[in-house]
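Structure provided below as structure tokens; questions to follow.
Omission of a single protein chain aside, the complex is shown with its protein chains in their original locations.
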Amino acid sequence: MTHGTLRTGLRAASAVAALSLLLAAGCSSSTATSGTSSASKKANLAITFLPKNLGNAYFDTSDKGGKKAIDELGGTYAEVGPAAAAPDAQVQYINTLTQQGVGGIDVSANDKAAICSALQDAMTAGVKVVTYDSDTNPECRNLFINQATADGIAKVEVDMIAKQINDTGEIAILSASANATNQNAWIDLMKTQLASSHPNIKLVDVVYGNDDDQTSFDKTAGLLSAHPNLKGIISPTTVGITAAARYLSTSSAKGKVMLTGLGTPNQMRQYVKDGTVTAFALWNPADLGYLAAYATAALIKGDITGKTGDTFTAGTLGKFTVGANNTVLLGDPYQFTKDNIDQFNF
Amino acid sequence: MSTTTNTATKPPAQPPVVKTYSDYGRPLWRRILLTREMAIVALLVAVLVVASIQLPRFATPLTMTNLLLDVTPILLISLTMAPIMITGDIDLSVGSMVGLSSVVVGLLTHSGWSIPSAGLVAILVGAVGGVVNGLLVTRFGLPALAVTIGTLALYRGLAIGLLGTTAITGFPRYWTQLAKSKIGDTGVPAVMILFAVLLAVFVVILHFTSFGRGVYAIGLSKDAAAFSGIHVARTRVILFVLSGAMSALAGVFYTLRFTSSRGDNATGLELAVIAAVVLGGVSVFGGRGALHGVVAGVLLIGALSNALRLAGVTSDVINIITGVLLVGSVIAGSLLQWIQSRRVRPATTAASA
Partner (left out) sequence: MNSAASRVLGVLRSREMGILLAFLLVVVLGTLKNPSFVFSKDGWHDLLITPSILLVVAVGQAIVIITRNVDLSVGSMLGLTAYLAGTIFVKYPSIPWQLVFLIGLAFGGFLGLINGALVGYGKVPAMVITLGTLYAYRGINVAWTGSNRINADQIPQGLQAVGNNSILGIPILTIIALVILLVAAWYMRNMRSGREMYAIGSDPDAAELYGLAKRRRVITAFVVSGAMSGLAGVLYTARYATINSQAGYGFELDAIGAAVIGGVAIVGGSGTVVGAAIGAFLLYTINRALPVIGIPDFWQKAVVGALILGAIVLDRVLAVRQSRKLRETKVETTNETKEVAA
């Protein structure tokens, strides 16, 4: 194929012009500040939140809490994340954040090992890494902000379902993604607690909805058709429990198959009111994000180094101490029922 | 075929003798520089220059590392995808083979195998997958598009089925560090050495051997190639086997780089490879394309993505640009052809510009 010199030149020139315009536009919308190395005089309070995925109500709330904290601190807030909850997608974002030279990354991990080396590269470059909600291996982050003890979270869910099905029968778990650290920790503890305290309850299946609404919806349908004697479903993920509730509320299993787990009041309100769900639990995700941001800022400013015993103040939430394994605990889970659900708006 | 003049009757004022191969009718510099591939290379250079000027943090070793590590699987697979597409076939199962090889590596290392042996087994699995593709395409005469859509689902299904929805994440540190290691201080990842070697091999195969000439011939006309003595079926099968093995190699790298072996690794990678290869000048109809264009195409998409992400532009815009670039580049080719066919051609024996 022959191409005229003029044509090729024109094409290259117009491409350069288009790209320059594009990059100029991109630059003006850039949210990363020009933070230099952490040895600079002014602390680099550009903190970016990297949740498991975007478009998730739980993370919307938690990251808004983070934003509130960062505004109070006078830093710069940003939120990036993949559209679907996959670990390799998070790696690319972490790499970009390292390149941009942010001060701190707050990440909820999709996999406890897959994002490790990217996080370690970030830490080597001077970025402070804090995990919240879902942890990684301890050597890849400075701190982990845990919403409640894994034990406590597992116990409250097991207790709720046991009460709702009269302590006897088959149950199943609708989880998020098969690798999520927090999910696996909770599921393992639930199995232990069921074995020790609830011998008449049998866990027949664990399915994964990948924190995707349609998948969780379809998996709930699958559970009901594969296990006709199912009495209860535990869904320790806000996306899963909402989808399952929506399916149950229009099916003939409503009221016969009990559903509980971790959900946000706003998403669950109509299902609590119409009787599909009697009780579920959560904590305040906004507080979680708030605390995570303050912890990150404390690390950046050098107030704490993240080792056990360090203390710092987290704005309106008060003083916190770093516990074992470089973990900071937010509090205890809270049970929502139709009596108290209207008091909350998140 | 040059025209010869009869010395007995010399006609007056003959126009000068010219070769009528249009390929060789232009000076060397024009043949090399004014091609579709060079346009992509020029575009790549332009992107790099503009990005380095506009984004202060772009021209750093860290950027080069991230960029190259991100595109390494695509670079590797494009080396084999290009010849396949030049013959007029296509291989949509490469992404699934990356996933399957990743699962194989994960399962074997988990049961105690060493990384090199697990990697070899994975590459073998890839080759077998390629044989399946090649046989279905040549023996049964099925279109490559349909066969590889089927094997895309089959291999991905095997990967997910073998591992379930969990992932294996414990790999020997030596190897995972090696996968990400750099050459000295330059920021160029060490795996680029492997790629450079493979690139040299494939350049030689494709552009300097008769096997490579056969690949182009098959793409231009299977029947003519068969009648010229080229073993069409064997060539196509070999290319599919190479593609499977290369995808498996990319899968080994992918697993070590992300230290995570999952059934759904690299879902959708095949589309990225095809987009880059087509952008790099390989014609989907077959018979045309060169490796330097393909490499430039891959790097172009990689550099654009990296630069835009650095500038804070979200990744979805990058997808839009990739899509538009892809469509635009193939339409532009068609458009240019159409414009040229509308020009009135002067009736001379001299080769026209």
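Just so it is clear, A and B label the chains in written order, and each chain counts residues from 1 on its own.
By our rule, contacts are C-beta pairs under 8 Å (C-beta built on N, C-alpha and C of every residue); 3 or more make two chains touch, one makes a residue touch a chain.
All of these numbers come straight from a predicted model, not from anything done at the bench.
Although it is not drawn here, the omitted chain touches the following shown chains in the complete assembly: A, B.
Touching the chain that is not shown, out of B:A51, B:I218 or B:I274: B:I274 (per the contact rule at the top).
Among the residues B:V125, B:L158 or B:L199, only B:L158 touches the chain that is left out of the figure. In the full complex, the hidden chain is touched by chain A at residues 54-57, 60, 79, 81, 83-84, 207, 212-214, 217-218, 221-222, 224-226, 228, 242-243, 246, 250-253, 267, 270. Even with one chain removed from view, chain B keeps its contact list with that chain: residues 90, 136, 140-143, 145-147, 149-158, 160-161, 164-165, 263, 267, 271, 274-275, 278, 284-285, 314-327, 330-331, 333-335.
The rule is simple: only the chains that are shown with their structure count from here on.
If you average the CA atoms of chain A and of chain B, the two centres end up 37 Å from each other.
Only residues 22, 26, 34-36, 38-39, 42-43, 46-47, 50-51, 54-57, 60, 62-63, 66, 70, 164-167, 169-170, 176, 180, 258-260, 262, 264-265, 288, 304, 306-316, 321, 332-333, 336-337, 340, 353 of chain B touch chain A when the two sit together in their complex. Considering their complex, residues 1-5, 7-8, 11-12, 15-16, 19-20, 22-24, 26-27, 29-32, 34, 80, 83, 86-88, 91-92, 95-96, 98-101, 111-114, 116-117, 125, 177-179, 208 of chain A touch chain B.
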